[in-house]
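I am attaching a structure below and will ask some questions about it afterwards.
Complex shown without one protein chain; remaining protein chains in place.
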Amino acid sequence: MTVKKLGLRQRYEHMTRGLDWETTYQKMDDVFPYDSFEGIKIKDWSAWEDPFRLTMDTYWKFQAEKERKLYAVLDAFAQNNGQTNLSDGRYVNVVKLFLTGISPEEYQAHRGFAFTGRHLRGAGARVAAQMQSLDELRHLQTQVHTISHYNKFFDGISEFPHMHDRVWYLSVPKSFFDDARSAGPFEFMIAIGFAFEYLLTNLLFVPFMSGAAYNGDMSTVTFGFSAQSDESRHMTLGIEVIKFLLEQHPDNLPIVQKWVDKWFWRGHRLLGLVAMMMDYMLPKKVMSWKEAWDIYFVEAGGSLFQDLERYGLKMPKYADIATEEAEHISHQNWAVFYQYTHAAAFHTWMPDKEHLDWLSAKYPNTFDKYYRPRWELWAEMEKEGKRFYNMALPQLCQTCQIPMAYTEPGNPAAICFRATQFQGETYHFCSDGCKDIFDGEPEKYVQAWMPVQQIFQGNCGGATVPDVLAWYNMNAGADNMDYTGSPDEKIWKEWHPDADVARKAV
Amino acid sequence: MAQVASITLLQNDDARPIIEAILADNPGVRVLNMHGAVKLDCDHSITIRRASVEERLGRAWEPQEIQLVLVSMAGNLDEDDDHFTLSWRH
Partner (left out) sequence: MSVQIKTVDIAPRRQTFGHVARRLGGDKPASRYQEATYDIQATANFHYKPYWEPEFWTYDTRKTAVVMDDWYKPIDPRQYYYAAYNIARANMNQAVDRNFSFVEERGLLAKISPQARAALERGLLPLRHLHWGGNMNMTEICQRGYGTAITAPCIFSAADQLGMAQIISRIGLVLDSQSATSLDAAKKTWLEDPAWQEVRRLIEDSFVERDWFQLYVAQTLGVNGVLLDFIYKFAEPAFADAGLSVAMLTEFMQDWRAEESRWSDSVVKVVAAESAHNKALVSQWATHWIARAVEAAKPLCSALLGDGGKAALAAGEAARLRAAALGLEV
């Protein structure tokens, strides 16, 4: 007897056909208690379509193949001491920021998609979310395994989970994901599935991972691109979820628009850290943050929102401001970390001349006017032995938790301050975007664990910088401060005794 | 501005037949070479045909296998046994 082979679509439909049912011994609203309070109206979950149509057997097969390839590269990288072949020892700081700031959020996404993978009422959406939950666990674990090898030789990586719960700038990504995790299941799907995965994640993974390849980090580029192959599935889920919500009921539009506005802005702020990684921390540059923004947000995001217009969904509020900021944000963030290098678990440095020229060329409208002079002054001060540190604790934005260092739209010479009153207290913000987000849910954002306020309240090991660093488990003199003079630099020079000569020759 | 449908693939041996199939089947496709990856852009829509890939690969190939070399994409996905297409509706 010959058996006809089922097509992809049909096979998927049959294998997952009607697995779920309308419960009768318990009320559906008790089985799915969290999917109504957000006000989203779903008329027909069966209209959900998963374009990837992966069954578990196919999932295991593909993922196992990807993992075999990835771990073969990781093993080879370790055996050949691949870390000695990087473009420069400074490069490793990118990896440090990645493991401390991004990997724990992959984990948060894993648990968050388990939440929506259980609590969305539609079975198709649940299966897609569960696969993403598995994938996100994969990303966390492959990142830990990749960076584990760097940890053996370089500082600043060893205490990543401890730091993630405490260090001031890691509160930026942590609060972002805590925000999404504490939202309802639909908001989580828009926040992480749509705004983060679809709109913004390319900016993190594609040019940045290409940069890892260019800088000789074969292990990171391998996990990065391997993770991206899952990401495409996630992007598809993200776009599916937004179309589905908008198609289901017109009342969903204002809710979804508010979430898109909120999560776009929050994501834009978070990715400022990546902007700095790309423009300042990659010794060999691939493309500037501004170029990446133009490709992945202006062009790709533009196409997407043109498509979503038919549902009445508009470009995220302040998208124009974000695009304007793309010419500033990496410089402003690098300035913050340079000033506070004593309290950061990665190294900083002032760009050399070649790097300055590259920045001038990539940022013709802004760099020479607003940033280059400051960099040159700071470099001069370094030479004179008066390296600039900012010892005052910064004021943080109540929403994004980044120090208030961003400038006014249209006026890059003035710092932007916004404030709002709530229940007799004044709260401060770095931008209209962050203020709007607070004003939309003030009861939520007043709860935030604000690192600077916590230090003032005595909850972080003490009042002095050394006390706080000890509480962070930060190894002062190794994890923090400038690259020049660090143990990282020392080990790099041991491997490359002629590195300085070569650098100058270039 | 034309809406750009886009696919980014790994720059390796497994992806090469797919890249070649895209170049052959999508007139006007634009190529951006990156380190480790290649981004292929086309106005409105970009498609990968199973038959074209199989022709270059010399074996049976299922569009789902693209996941092994896929880095990123832009557009609405329509996938079945014979093609993998990304397109914008408006």
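First chain written, first letter: the chains are A and B, and each begins at residue 1.
Assume a residue touches a chain if its C-beta (ideal position, glycine included) is under 8 Å from a C-beta of that chain, and two chains touch if they have at least 3 such contacts.
Because the structure is a prediction, the values reported are computed rather than measured.
*Asks:* Using the whole complex, pick out the displayed chains that touch the missing one.
*Replies:* The chain that is not shown touches these displayed chains: A.
*Asks:* If I consider the whole complex, including the chain that's not displayed, which of A:15, A:47, A:361 or A:415 touches that chain?
*Replies:* With A:15, A:47, A:361 or A:415 as choices, the missing chain is touched by A:15.
*Asks:* So one chain is hidden, and I want to know which residue out of A:51, A:184, A:409 or A:461 touches that hidden chain in the complete assembly.
*Replies:* Reading the full complex, the residue touching the unseen chain is A:184.
*Asks:* Out of A:87, A:323 or A:473, which is the one that touches the chain we can't see?
*Replies:* Looking across A:87, A:323 or A:473, the contact with the absent chain belongs to A:473.
*Asks:* Go through chain A and note every residue touching the omitted chain.
*Replies:* 1, 3-4, 6, 14-21, 23-26, 30-31, 33-34, 37, 55-57, 59-61, 63-65, 67-68, 70-71, 81, 84, 104, 107-108, 110-112, 114-115, 117-118, 123, 126-127, 130-131, 133-134, 137-138, 140-142, 144-145, 148, 151-154, 157-162, 164-166, 171, 174-175, 178-179, 181-185, 444-445, 447-449, 454, 473, 487, 491, 495
Keep in mind that, in the parts below, only the chains that are shown with their structure count from here on.
*Asks:* So what's the Cα centroid distance for chain A and chain B, whole Å?
*Replies:* 27
*Asks:* Show me the residue ranges of chain B that touch chain A in the complex, using the header's touch definition.
*Replies:* Against chain A, the touching part of chain B is residues 1, 3-6, 8, 10, 34-37, 39, 62-65, 67-81, 88-90.
*Asks:* Using the touch rule from the top, collect the residues of chain A that touch chain B in their complex.
*Replies:* Those residues of chain A that touch chain B are 7-9, 51-54, 58, 62, 65-66, 202, 205-207, 209-211, 213-214, 221, 225, 228-229, 231-233, 235-236, 239, 286, 299-300, 302-304, 306-307, 309-310.
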